[in-house]
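Structure provided below as structure tokens; questions to follow.
One protein chain omitted, others in place.
== chain A ==
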């Protein structure tokens, strides 16, 4: 029985002081940059109704932590921040202030399905820009995300950009029936080139369509996209024009070498309606974050406005951030009963001067040598000699 008290539920982690320190630095840097871009921080409750947030969020049902409140209503621990923020934004209060810029630094919960190695609770830092349908809003959130990465000194980041609506229009342009187009899209979501190519081979009859469809999963540059864009189709033309303008803005901000334009990049989340992106960095085997335009989600809250945003995973950012070298000075004052008052005075003096001081009643420490070795400076006020 006693053992169980020391165990944690699957995927739950303790943060030791060194991690807490890095996290607090990360949040300080991130929040400052978001505020500089005019975003206001928002906090929402950890618990939400399953019927609204649980069902609307794009997280699979079996990854939700569910519980019952005392009325018998099903609640969920929030699995993401985008849907709660959309809920808030749909309230009357914010509706009149559109476009509204909101930022967050919050923990979210996703139950573990398989083995460990992944946290079931983790922090996300991100923004939502609600009430702006223009490509300039999309450009703003991408630039903001990269600014945060720069602020955290995450080097060698890479962004992959796709466009869900344009992809759908292109597939539709081949005259594929909706079910087949959806199947092809599903293989793109699964990142399964083998199955995608096999499917095109067996299900598409026209030889020309076959060879050009097969190439979609190989695009890396925006210029590559042109061969699939039907310039006579006004929708495709204007969507492509948008993403071309977006590229111009990103290039102008020095991102030309950091962005891959992959027409087949898309998301399993069906509420994404436009530009989608994902961010990668060396040091983490998993994406650092992702984002995109999700006008579809706002519609579910009865709001016909554009919305775009991103979220970055704090645990993965910590893996990609350079290791901290600096070790701040930490002074230890060991005192005995006689010097107690003087020790407090000394500590106060040093603290006012900006030094970190730990006050410790010497007789209470069993292993004084080991304990003292944790500090950069030791002041003995317990009647013993320094050193």
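Quick note on the criterion: a contact is a pair of C-beta atoms (placed from the backbone, for glycine too) under 8 Å apart; a residue touches a chain by one contact, two chains touch by 3 or more; residues count from 1.
The criterion applied here is as follows: contacts and distances are computed from a predicted model.
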| item | value |
| --- | --- |
| Name per UniProt, for the chain absent here [options: "Multisubunit sodium/proton antiporter, MrpC subunit", "ATP phosphoribosyltransferase", "Phospholipid carrier-dependent glycosyltransferase" or "Cytochrome C oxidase subunit I"] | "ATP phosphoribosyltransferase" |
| Contact residue for the chain not shown (choose from A:195, A:215 or A:255) | A:195 |
| Identified contact with the non-displayed chain, of A:285, A:302, A:328 or A:354 | A:285 |
| Of A:260, A:336 or A:358, the one touching the omitted chain in the full complex | A:260 |
| Contacting the left-out chain in the complete assembly, out of A:220, A:238, A:270 or A:330 | A:220 |
| Sites on chain A contacted by the missing partner chain, in the whole complex | 117, 156, 158, 160, 190-195, 198, 218, 220, 260, 278, 280-282, 284-287 |
